[in-house]
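Comments concern the structure below.
The complex appears here without one of its protein chains, the remainder shown in place.
Moving on to chain A:
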């Protein structure tokens, strides 16, 4: 254990808790975090995959820097950020095991590496949105409003089902282990 990483040493010497010690032994909080992080990662991945397929399908229609391209790019950046951040955290929470300090420490350190990338994705999405804001608003304020909000309601429903399923699985796993 002498040549192990600081993270591994900390995990090995810390209290042998079932979840990261920062939860302070509150099982319901662990379940909530586990479910939210899993659902966030899965749903964001779903969006990335859907928009990526769309990107490829409409690559002839939506040229670079066209409004649709910019809109899609910003959403994809946000979704990538959420997927990375939630995914890293979910792996940490799912994989927490003081009996395997090396693996647990590897997850913890990997999260520190992934987080800046996720933040960069999120901020890039913000920058792209802010850059596109005046033009987008001018287009979007045109009467009649060119927006049917409930067109993709089935997709959102699917996401909500996924979120509910992850929450159930998280509660079950936390209470059964």
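Basically, contacts are C-beta pairs under 8 Å (C-beta built on N, C-alpha and C of every residue); 3 or more make two chains touch, one makes a residue touch a chain; residues count from 1.
Following the convention adopted for this analysis, contacts and distances are computed from a predicted model.
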Undisplayed chain, where the name is taken from the UniProt record, one of "Photoactive yellow protein", "Sn-glycerol-3-phosphate transport system permease protein UgpE", "Carboxyltransferase domain-containing protein" or "LydA holin phage, holin superfamily III": "LydA holin phage, holin superfamily III"
Residues belonging to chain A that touch the chain removed from view: 15-19, 23, 25-28, 31, 42, 46, 91, 94-95, 97-100, 154-155, 157-158, 160, 162, 164-169, 171-177
